[in-house]
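And then chain A:
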Amino acid sequence: MNYLLGLIVLLIKIAVMLGGLLLVASYLVWLERKLLARLQIRLGPNRAGIFGLLQPIADAIKLLTKEEIVPTAADGFIFRLAPAVVAVTAMMMFAVVPLGPDIRLFGRSVPMVITDLNVGLLFVFALSSLGVYGVALGGWASNSKFALLGGIRGAAQMISYELALGLSLVPVVMLAGSFSLTAIVDAQSGVPFIVLQPVSFAIFVISAMAESKRIPFDLPEAENELGAGFHTEYSGMRFGLFFLGEYVHIQVLGALTAVFFLGGWHGPWLPPVVWLMLKIFIVALIMIWIRGTLPRLRYDQLMALGWKVLIPVSLINIVVTGAFIQFAGFS
Partner candidate 1 sequence: MPTLKIDNREINVPAGTKVIEAAERLGIMIPRFCFHPALGSVGACRVCAVAFTEGPVKGIQMSCMIDAQDGMVVSTTDAEAVDFRRHVIEFLMLNHPHDCPVCDEGGHCLLQDLTVAGGHGLRRYRGLKRTHINQDLGPLVQHEMNRCIQCYRCSRYYQEFTGYRDLGVMGIGSRVYFGRSAPGMLESPFAGNLIDICPTGVYTDKPSRYIGRRWDYQRQPSLCIHCSLGCNLTASARYRQVVRHEARPNLEVNGHFICDRGRYGYAYASIADRPRQAMAAGTPGPIVDILAGAREAIQQTVEKHGPGSVAVVVSPRSSLETLAVVKEACGQHGWTGPAAAHTNRQALNRNTAVSCLRPELAVSLAADTEAHDVLVIGADPLNEAPMLALSLRQVQRRGGHVIVIDPRGVQLPFDFDHWAVHPSAMGAILQALIQEIGGHRATAPDTPATFDITKLARRLNASPRPVVVCGTDILTPHEIALAGDLARALRRTHKVAGLFYTLAGANAFAAALLHDQPVSTEAVLDRIEDGGVRLLVAVEQDLWREFPDRKRLQAALKRLDHLVVLDYVDSPLNREAGHFIPTQPLYESGGHWINQEGRLQAASPVMAGGEPIEITGGSDHPPRVFDRRIPGDEPLAAWRAVAALAGEDEADPAPQLKTALADFHPAVNLSTPEATGQRIDLEAIAHDLVESGPAPEPAEDDAPADAVVLLLVDWTFGTEPLSAMAPALTRMEAAPVARLHPDEIARLGLAEGRPVTVSLNGNRLTVPVQADPRMAAGVMAVPRHHLLEWQVFGETRVIVKRSQLKAESE
Partner candidate 2 sequence: MLPEKLKSELTAQIARVDHPREMAIDVINALQDHYGYFSDEALAQAADLLGMSPLELDELATFYTFIYREPVGKHVIHVCDSLICWMEGDENLVAHLCDRLGIQMGGTTADGLFTLLPVCCIGYCDRAPAILVDRQVHGPLTIDALDRLIDTLRENHS
Partner candidate 3 sequence: MTATYPQVLLKNRKPDRITTLSEYREAGGYEALRRVLTEMDRQEVKTRLADALLLGRGGAGFPAGIKVSTVAEDAPFPRYLVCNADEMEPGTFKDRVFLHAEPHMLIEGMALAAYSIRASHGIIFIRPEYESAAKILEREIGIARGEGLLGERILGSDYDFEIVVHRSGGRYICGEVTAQLNALQGRRPNPKQPPPYATDKGLWGLPTLANNVETLACIPHIVKNGAQWFKDLALTPEAAGTKLFCVSGKVNRPGCYELPLGIKLSEIIETCCGGMKDGATFKACLPGGASTGYLTADHYHIEMDFDSLKKARNRLGTGAVMVFDHHCCMVAATLNLTEFFARESCGWCTPCREGFPYLRDLLWRIENGQGEAGFIPMIKTMCRHLWKSYCAFAPGGVASIESLLMNFEDEVMAHIEGKGCPFKK
Partner candidate 4 sequence: MSENKIKTDEKPLKPAESSGWSALKALVEGFATTAKHLARKPVTESYPEFKRQLPERSRARIVLTRDPDGRERCVACYLCSAVCPVSCISMQSAEQPDGRRYARWFRINFGRCIYCGLCEEACPTSAIQLTPDFENIQRDILTLVFEKKDLLVDGCGKDPSYNFYEHAGVTTDERGKGEHANEAPPVNVKSNLP
């Protein structure tokens, strides 16, 4: 019975989470387009519904009803699999993101997280690394030179920034003393880590943006060089899955940033979930702002930034943090 109930609760949580994610993702698209337009003194979507609010729905319908084309020369199975890998891994990352402190429901303590893994952080890393398979395989399976180049770029970029990303979070773990995201959030009940670890924060945000292939790190797509890079050959909802994956990824990024550095759900006055949502929203806004402002890096600049700047700096940061903890007795 208990087991069943837990399952039901879990399913509900997953459903709510997924529903929320997808809805937010689609409206994130709308938001991005609208905001980007304003940053560039344009109007943005304004035909479907008022302020173009129905645009995401229109897009979804369009993508769902479009003919899906698998190139003759493509490796059909992998070609079909790749978008799913991208979307699924992005969504699965949310499984360990705590939305708030446990609440009590029907006399039970229900954690506001799908599953509070004690190695949540590693789980996140694992999934985000897995996501790159979608990109690389999609690019390869298309059997198109642009797509292949995009896929390779994606893989290379991911490998390069995975390191910096991981290293930037070592001080956080050191400070929190746990891999569990809930624990990390709890550790920031007082001071959010952004204050303690500004360098880590910066490295994390940059690396995370590179992970999510967003401007200024969108080299795998690079419209003007590679068509659309790894998803050149995709159409219809398979293309939509890549798209979805990207926007879910933005949310993941926002959530992780909030969890790791902005104190998660902690905040005065408002309910914790709202705080978290707010923080995610702010991170997303900033990312859109960045997109609307910065040009794409050159490939060598991208690599140089990752290997020559971020990784050394994060290493130094770890040492400094370690020393600080050791000698200042901070815990």
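In this text, a residue touches a chain if its C-beta (ideal position, glycine included) is under 8 Å from a C-beta of that chain, and two chains touch if they have at least 3 such contacts; residues count from 1.
A quick word on the picks: all candidates are chains of the complex that A comes from, given by their letters.
Only a predicted model underlies this, so the values are computations on that prediction, with no experimental measurement involved.
Note on chain A: across the options 1, 2, 3 or 4, its touching candidate in this complex is 4.
Within the complex formed with candidate 4, the chain A residues making contact are 37-43, 46, 289-290, 292-294.
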